[in-house]
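Removed from the display is one protein chain of the complex; every other protein chain stays in position.
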Amino acid sequence: MAEATQAYEVGRHPELPPPRSEVGVLGWLKHNLFSSPFNVVLTLLVVWFLWTVIPPLFEWMVLNSVWTADTRKECWARMAVPEDGACWAFIKGRIQLFIYGFYPHPLRWRVNLSFVLLVLAIVPVLYDKLPGRKYALWYAAAFPFIAGWLLVGGFGLTPVDTDQFGGILLTLIIGVTGISFSLPIGILLALGRRSTMLVPRVLCVLFIEFIRGVPLITLLFVAATMLNYFLPPGTVFDLLVRVLIMVTLFSAAYIAEVVRGGLQAIPRGQFEAADSLGLTYFQAHLTIVLPQALKISIPGIVNTFIGLYKDTTLVLIIGMLDPLGIGRASLADPVWLGLAREVYIFVALFFFICCFSMSRYSLYLERKLHTGHNY
Amino acid sequence: MAVVTGTGSDTRNPIARLWGNKKARSVIVQIVTMAVVFGVLALLYRNVVVNLAAIGKEFSFDFLNAPSAYDITFSPFIEYNSRSTHLRAAAVGILNTLLVASCGIVLATVMGFIMGVLRLSKNWLVNRTVYCFLEFTRNVPVLLHILFIHGLVVTQLPVPKQAMNFADSFFLTNRGFFFPAPVPEAGFWIVATVFAISVVFVIAFGRWAKKVQDETGRTYPVFWISTGAIVAATAVAFLAAGMPLSWEAPALKGFNFKGGVAIKPEFIALWLALSYYTSCFIAEIVRAGILAVSYGQTEAAYAVGLRPNRTLQLIIIPQALRVIVPPLASQYLNLTKNSSLAIAIGYMDVVATIGGISLMQTGKEMETMMIVMLTYLVFSLIIAGFMNWYNKKMALVER
Partner (left out) sequence: MSDVASPGSKPGFSSDVMIQMTGVHKWFGEFHVLKDINLTVHKGERIVICGPSGSGKSTLIRCINRLEEHQKGRIVVDGTELTSDLKHIDTIRREVGIVFQQFNLFPHLTALENLSLALIWVRKMPKAKAEEIAMNYLDRVHIPEQAQKYPGQLSGGQQQRVAIARSLCMNPKIMMFDEPTSALDPEMIKEVLDVMVELAESGMTMIVVTHEMGFATAVANRVIFMDFGEIIEQNDPHNFFENPKSDRTKLFLSQILHH
């Protein structure tokens, strides 16, 4: 190292590169993988673990997989070693079922149209820089009703029975309905819980804590078995609607707690400022308090939505066929017996993609909040 | 009402004046809300009465004392058979819920803390691998994990005849995990007593060591001495009493193993799936909790000469726990509530017993669901109570 011994004039020492062992591949390895004996052991363990898991998994999922076959027998016959690869042909052959459930074939354009409209409704919600976002948001608010009409029919469209809904369609229906309606209800509950009036406050607390205290499955059981007892005699209520109500109320209670957290984070001064401007309770909340509180609560709200989206699978327990339910039903098909892994991996990937994107989006918002908000 | 305090010169009509007064308005709103709520409740009540009468049902909990007429294959704590009552079935269910929830909580906590710490590791490979596992697992519904693990256990493990055999005593099969059951013999009480005494002794020793440290500054490796003392004393007593313990090994009888302790595949699947799913959330909580303690705390501790593990014990963990415990408690509650998905794989928890089969057999939807919900509400209340107590105890004193 010639530089080390060289003397520089005071104040003119140049920036030197660090010793070779500190940077580059070597430095990276030293600092990131082998910084202590314990870390060396850990690294070797993980390498061994990955080496035993990843290559076989990759072979099974990709290299040895079969994409066209009509029975499991045929599928396995096409492999060099039977059972050595994934039989994606099974999923491929049932993809329609996974997407539409039992929605009547000739009417599936209505489902497709709803999907397109859904994407159009989501875009303005996600991107706040969209030109004309205000009108797009009105459309987004109206979307659940438009889609409801398209899917269920009536008013000029052929009616479709809701027990024919299934698969991803069903997941999206429950998820989108739950998400769109639980937010406003949750906000109202949060405001009620923070109200100075005793009666609304107690009611909101009771409701929120009751819902958060019991598992969703018990509420779905109530929806499935006994909700009709509470309705006027003779009322017949669609099962899907009952489930939608329960899921919405369930997630609203959780949203309420998230929003309450956001409201608590608003400094007292903001309320006092609003008061001193002579705004009424509703004006103050709509224009000053809620926008700020919601902004803080967005990550929590998105997390609640992710939870809700994953919880839609619970409807299979009361006999509705979401993708997981379709998958379980397909497993019973005698010509395709024994392909549970394929089904579970496919459904898992579907949920992973949806939920992971949502959580990434929430992370992105969180970062934006932290940087764009220097007060 | 004497709440109107407005000026006498207000010329609006009395109702408008009343409405203009904040206090009066609040009272009116509350009375109206109360009236509406009671109205709705009364309506619902009436509907229930009319509807039940129409199908000839009555609301009563009498069925709880009737024989249940169904079997529960997994009742490790209390005697149960098909002649037992529905009440007993409910008790079995509640205990099974508690069993899987507490086992799950233990495993999830251990896994969660390990993964949370690994996520903070400077080792890139470890960090990323754990991260990928966490992200994948927690973005997939827990029900899917449960079904998947259950499927694995049932289809991938061998039938009892070809059980995976460990030392002729432990058997892993698709009917469950079987291992020898300890059977105490005469004289076992000596061992038990010695064990109890040594535990008492160790607690006293811990107190004494603390006192010695306070008085003289000397520290002892309390943990190692205590563990050693308990193990040694118990072992000596065990040998001295002539090893008064025999093992009842499971043996293959017909199509399944008999004897020993059997852990059902449903329990294994539910327990594992709930544990690793919840542990992913716990890991994130632990990571955030440790990160919430600023690095300056570690530096300050190092600077006064504390070693890394003492720093962890005295500075980092006490502070991190304040951040970790409240969300941790709510994860415990989530795990308990998620254990209700047991019904999807036939583990007989409170939902599957009283809220499932009993409901079907008696048609008492309302009564059974009330019992189930009440069970979970009690769990929630207990955990919420603990959380309040902990927060009060631990709140940092600020100006």
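In order of appearance the chains are A and B, and numbering begins at 1 in each one.
Note that a contact is a pair of C-beta atoms (placed from the backbone, for glycine too) under 8 Å apart; a residue touches a chain by one contact, two chains touch by 3 or more.
All values reported here derive from a predicted model rather than from experimental measurement.
Participant: Considering the entire complex, write down the shown chains that touch the omitted one.
Facilitator: Looking at the entire complex, the absent chain's contacts are A, B.
Participant: Which residues does subunit A use to touch the chain missing from this display?
Facilitator: Output for subunit A: 4, 8, 10-11, 13, 15-19, 22-23.
Participant: Which positions on subunit B touch the chain that was left off?
Facilitator: Listed in rising order, the touching residues are 213-219, 294, 296-297, 299-307, 310, 314-315, 318-319, 322, 396-399.
Assume only the chains that are shown with their structure count from here on.
Participant: Could you grab the centroid distance between subunit A and subunit B? Build each centroid from C-alpha atoms only and quote it in angstrom.
Facilitator: 25
Participant: In their shared complex, at which residues does subunit B touch subunit A?
Facilitator: Where subunit B meets subunit A, its residues are 26, 29-30, 33-34, 37, 44, 47-48, 50-52, 54, 121-126, 129, 135-136, 139-144, 147-148, 151, 155, 337-338, 340-341, 343-344, 351, 355, 359, 365-366, 369, 372-373, 376-377, 379-381, 384.
Participant: Mind pulling up the subunit A residues that touch subunit B in the complex?
Facilitator: Its residues touching subunit B are 31-33, 35, 39, 42-43, 46-47, 49-50, 196-200, 203, 209-210, 212-218, 221-222, 225-226, 228-233, 306, 310-314, 316-317, 324, 328, 338, 340-341, 344, 347-348, 351-352, 355-356, 359.
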